[in-house]
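Yeah, one chain of the complex is gone here, protein chain that is, but the others are all in their spots.
Which chain is which? They are A and B, in the order written, and residues in each are numbered from 1.
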Amino acid sequence: MANPTSDRRMQIYGALLLLPAAVLLGTFAYLPTVATLINSLFLPGFRGAPPAFVGLENYRVLIEDATFWQVARNNLFYALGTIPASIALALGMALFVNGRLPGRGLVRMAYFTPTILPMIAAANIWMFFYAPQIGLFNHLLEGLGISGPNWLGDPGVALGSVIVMTIWKEAGFFMIFYLAALQSIPPELEEAANLEGTGRWSYFWRVTFPLLMPTTLFVLINALINAVRVVDHLFILTKGGPNNATNLLLYYVYENAFSFFDRTYAATITVVILLVLAVVATIKFRVLDRRTHYQ
Amino acid sequence: MIATASPATRFGAYLPRLETTAAWLLAIVWIFPLLYAVWAAFHPAEFMVRFDLLAPLTLDNFADAWEQAPFARYYLNTFLLVTGIVAAQFVVCTLAGFAFARFPIPGKDFLFMLVLIQLFVFPEVLIVENYRIASSLGLVDTIAGIGLPYVASAFGIFLLRQTFKTIPRELEDAARVEGCGWMAVLLKVYVPLAKPTYLAYGLVSISHHWNNFLWPLVVTNSVESRPLTVGLGIFSAPETGVNWATISAATLLSIAPLLVAFLLFQRQFVQSFLRAGIR
Partner (left out) sequence: MSAFLPRTLSGLAAAGLLVAGQATAQQEPVELTMYYPVAVGGALTDVIDGLVADFEAEHPDIAVDAIYAGNYDDTRVRAMSAVEAGDSPQLSVMFSIDLYELLEQDVIVAFDEVVESEEEREWVDSFYPALMENGMLDGQTYGIPFQRSTIVFYWNKEAFAAAGLDPDTPPETWEEMAEMAATIREAGEDDQWGVMVPSTGYPYWMFQAFAFQNGHRLMSEDGTEVYFNDPAAVEALEYWVSLASEHEAMPDGTLEWGTLRQNFIEESTAMMWHSTGNLTAVKNEADFDFGVAMLPMNTQRGSPTGGGNFYLFKDSSEEERRAAMTFIRWMTAPERAAAWSIETGYMGVSPAAYETEALREYVEEFPPAAVARDQLEHATAELATYQGGRVRRALDNAVQAALTGQMTPQEALDQAQAEADAALRRYAR
């Protein structure tokens, strides 16, 4: 293979193989990313005029935009609300179905099924639960003599309601990664611990949990991405309301771009999302994959 | 010494009764929303919140939903979309994965990192600019427009590259001795041996695109291109005040094919998600 002409030919051949992917990635990933950065420096044309360059004006508006800060805060709470809870549940579920349990297959299926549903469909179903007065939750609570809250209409509760639904949707997905990791833990470890008389609880904390750490980090990254990426359910459940109580960053981008026709402000918010994702990516590549070899 | 339970029972151990109960309770809670949707869809609207075992079963809700929105067309669109995307992804990602795995391209590692960035900068985040690009390419309101941004999937490229790298060179050399060109080597050696990866990636991709909503919502305008999720979203936007039982039926209609496939091939699905997830 030392033949230089053949090497050269290999290079060209390889480049050709990469070409389709390169063109597509360029068109739908890199070009739009750069365009987003550029457009965030413009204001939309006023009454038919072409867009006007305004430098960092949009960023100044963004910093003064109370709604933006509220939406960013919502997204943070949303992440804090969904991620630890769904990870803990996923781990619990995995431990359950890793044990010998009557009807294990059914239980595992029950946990995993929400993963298969589109977010839109899930939201449709939960809409019936959350509807005040005539919805299922308040109907059941009424039976207990409690008058239930206005799940999606009360700004103090609405984000929580959205979070609960998201946890339901996500936990089963994360469960399978834990399940796989659990199954790769050699049974001898537990045997040994057992002989030493280690309790199940301390065995979990001292052995199982540390061994699952890589899985936890992996799941965490995925959960972080989902907290930014998935806003489908808002279209059905709340449309970001009441009074922006459940609005999330990506939904705010959608609103600005497609309801308010302000594409450049939408681009500005997108830049913020890209920054958040860059942080997540750095964590992944720097911390998580330090030992992974891409060679 | 107290006679402890034999290791055989302790291992793979039966869970204590309390935990078994908890596991089952959680399972019931988790599956309940879906069962509820089934209940609501098969009973007249007045039984939405009234559980009566003797409530009459009905298919009217499905008939209503089917009549009120062009679900047949939505099915076709989703089917075309999903098959189109998966097929195109297979082709594009196979080529790129092969190049990264076996070809001496200058700056390869840097290029590969560049590809991996797309794991984080996905089409949903770039809806605004992607919309503009799709628009200038005349792709708005076409199924190709929904699919194209996803075709060069960093994830697919990554997965196939890893798989191809594990395939021993000797197999390739043997084929080469028989006079095979690069394409033939790819198709006769690499692709067949990567079958499990294709299956895994395919299933994950199918579920993802069957369920995808935001980008299709943005880029489609009409019934001719709208996939099921968008059709369902428009149909059941609560503003239209459609009857709940009908929405339940419509919801079930749109999830049924994937759900049935999942129930039939549970193991393959779970394995695929797993294989695709653990990188």
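By definition in this document, contacts are C-beta pairs under 8 Å (C-beta built on N, C-alpha and C of every residue); 3 or more make two chains touch, one makes a residue touch a chain.
Predicted, not measured: the structure shown is a model, and the values here were computed from it.
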Which residue of B:L114, B:V191 or B:L274 touches the chain not shown here: B:V191
Selected from B:A55, B:I117 or B:V140 as touching the chain missing from the view: B:V140
Per the touch rule stated above, subunit B touches the missing chain via residues 64, 67-69, 77, 80-81, 83-85, 87-88, 90-91, 94, 131, 134-135, 138, 140-145, 147-148, 184, 187-188, 191-192, 218, 221-225, 234, 237-244
Where subunit A meets the chain that is not shown, the residues are 46-48, 131-134, 142, 147, 149-150, 152-156, 239, 241-244, 255, 258-262
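Convention: only the chains that are shown with their structure count from here on.
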Touch list for subunit B against partner subunit A, complex: 7, 10-15, 19-20, 22-24, 26-28, 30-31, 33-34, 36-37, 40, 48-49, 91-93, 95-96, 98-100, 102-106, 109, 111-133, 148-149, 151-152, 154, 157, 182, 207, 210-214, 217-218, 228-229, 232-233, 236-238, 244, 247-248, 251, 254-255, 258-259, 262-263, 266, 269-270, 273-274, 277-279
With touch defined as at the start, can you tell me which subunit A residues reach subunit B in the complex? 7, 10-11, 13-15, 17-18, 20-25, 27-33, 35-36, 39, 89, 92-93, 96-97, 99-103, 105-122, 124-129, 134-136, 139, 168, 171-173, 176-177, 180, 187, 190-191, 194, 218, 222, 225, 228-229, 231-232, 235-236, 250, 253-254, 257-258, 263, 266-267, 270, 273-274, 277-278, 280-281, 284-285, 292, 294
